[in-house]
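A single protein chain has been omitted; all remaining protein chains appear in their positions.
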Amino acid sequence: MSSAFCPVKRERLLRMAENIIETNGLTRNYGDICALKPLDLQIPEGEWLSVMGHSGSGKSTLMNLVGGLDRPSAGSLQVGGKDLLALNEDGLARFRREFVGIIFQQHHLVPYLTAVENVMMAQYFHSVPDEAEARHALERVGLGHRLKNRPGELSGGEQQRVCIARAIINSPKLLLGDEPTGNLDHKSTVMVMELLKELRAEERFTVVMVTHNQEVAGWGDRTIYLDDGVLVREERMR
Amino acid sequence: MHRRRWLIHVVLRALSHRKGRTVLLLAVLAMASSLATALGIVSYSMEKRVAEEVRKYGANLIIVPDSARLDVGSGGLNFGVISEPTYLQQRQVEDALAKSALKAERSFHLRGALHHKDADIMVEGVNFSDVRRLFPWWQLTGNWPTAGEVVVGKDLADRLKLKAGDIMECAGKAQTMRLRISGIVSSGGEEDGLLFLALSDLQRALGLEGQLSLIRLMVTAGGETLKKSAASLQMLLPTAKVNEVRQTARTSEGLLAKVKLLMLMVTAVVLISAGSSVAGTMSTTVLERSKEIGLMKAIGGTRWEVMLIFCGEAAMLGVLGGVAGYLFGSVIAQFITRTVFAASAEFVPWFLFVSLGISLFLALLGSLGPMVSVFKLDPVRSLRGE
Partner (left out) sequence: MAIVYKMIPHILASFGIALVMFRGFSGRRSVVALTSIAGFVAGAAGAVVLFRVYRGTIPFGVIKTALGSGFLILWGVAVGVMYRSTGRGTAFIGGERFVDSSYYAGICTVISSMVAGAICMSRLPVADSSVLKVAVFVFGGGVLACGVVFAAKILEKRLPAAVTVTQSGMLAAVMAFLLMSSSSTLRLDLFSPLSMKVMKGIHDFVHQFMESILIPDHLFVQPVVWKYIGYLFGKGVGFWGGMIIWFTPVLLIVLANQLERLPSVAHVRQGAQRRKLIFAAIEARRFRLVIPMFSVIVFAAAAYQSSFPSVEYWDPKPVPVTANQAGEIFIPKQGEINLEDGKLHKFLFKQGGREAKFFVLMTPAGKLTVVLDACAICKPDGYGQAEGSVICYYCITLIPLETVGKPGGCNPVPISFTEKADGVIIDGMTLVNTWGATVQSTARVKEGGK
């Protein structure tokens, strides 16, 4: 059937071009527990969205679903024009390496690899490792002097910057942050957020950041509040 | 950087990060594969040696007169004292051999005693050309004899203080001979106590023209064929007894079989325990590293790609363990052959592949279970630390 006879579908196609993420009745159950109640959410391309809520409010679940780490129990989920429900596990992995960069609260760096090698690991899964490019990425996040250090020899802020370098190395369209500043002091937090803002200006990726810190949420364009898996409030910054 | 080189780099980094565990696994793998290698090398080189020994002993069939008793001692063939000397007719034997169409090298022997300086000495009449061909391990100082000459066994020469060039006078039943010694022979066997002279000379001296006491045959066949040859010869020679000679090799073979059995059991036990210890160590490793695995999956590694990294670690361990096992196993094999068989083991390069194969097999088999859990691991849950 051609799209001319199906105006609804056509409209959705048009909307998709501007929205990088589109969910429709997105639900995630863990057994009997409903972590995310049916959620309709649109995130336009280039937006910085902060997701706030208490622990267990479903914000991490939302982030995992959007990043292709987890599968929804019901509803539809389109990211960058891809229907994530149609992808199998390896397909999701391929989607993640090309489309998504993730910054973790606990950094999750490989302990036996140096900073540069940790960045190269992401390159390896994406395509081929390229040391010069990885070094350049670390220089961009201000770690040009700590290239050959293992994660154990780096401070929390430095580790988080390695994590950022790793997240942006494959030029993702979507950057996910799971409480990226949760373990950092105020000074490091500001530094990391400044860095993210700078990088976003250059690379023009979309940011979805989960946090419970009001100040951190304030760096974004829009903040949504989740409570018990339900979107309770939405706030536009500017 | 090349993907493959990167993989190897990461694998080496991971292995050197957990030195203790790596060394432990390497030791286990090396031990298992070294034992298997040692077993292989010992049985390979000793079997070869036994086969060589069988060939070296020349005769694999002997024909003796029916009433003669065949006594076999260790290390050589000793013929018990023949109470009532009986003999084989040379012509009859030759006919039988021709009729049987057996492809065999032959050597005729006549054993008897000659009187020399108030004492009897054991003498054997042989065709020296046959002897030279069939018993190449005889070590001769001096020359092979020409007509009227003899060679003396080393022990006998020592006892009688004889040396090459001496003339000795021997008396037989029929005639007395003056014999010149052309050389001293030593074989490490009973030959050392005998005097050897030309068959026809001895036959004449003892008055036993055309008579033989022993025929050694070297049939170029083994196993069943040899048995068949023996049986067919026996049919043609009713007055004689045709025996297979395997006794010389049998002692070594028996010992070899026992050592092999022992090593086989030890190796089996070690292989099983090595396999389970690899499995145990690998699964703890994978458990400990579940966050790392989750991370790799989260940043875009497919299940197969992540598994490849961990399989790479197992394979690397397997290769290193196999090489170490080969070197160590060669040393063990050398030790065993030296202490047990008083011989040196051969250097067998292709056993490297056997050792590598065993070690790789163990390493990969042991990590089969852990690999499945790597494959199945859910990135979200493992990153959350569940």
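Labels for the chains are A and B, by order of writing; each one numbers its residues from 1.
The definition used in the following text is that a residue touches a chain if its C-beta (ideal position, glycine included) is under 8 Å from a C-beta of that chain, and two chains touch if they have at least 3 such contacts.
Predicted model, so just to flag it, every value in this text is computed and none were measured.
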item	value
Touching residue (missing chain; options A:Q78, A:Q123 or A:T206)	A:Q123
Candidate in contact with the missing chain, chosen from A:N170, A:T189 or A:T223	A:N170
Absent-chain contact - pick from B:I8, B:V23 or B:A98	B:A98
Touching residues (missing chain, whole complex) on chain A	123, 126-128, 130, 133, 136, 169-171
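What we mean here is this: only the chains that are shown with their structure count from here on.
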item	value
Parts of chain B lying in touch with chain A, wherever the complex brings them together	1-3, 6-7, 9-10, 13-14, 16-17, 291-292, 294-305, 379-380, 383
Residue ranges of chain A touching chain B (in the complex, touch as defined)	64, 69-70, 89-90, 93-94, 96-98, 100, 102, 104, 106, 108, 110-113, 117, 120-122, 124-126, 128-131, 166, 170
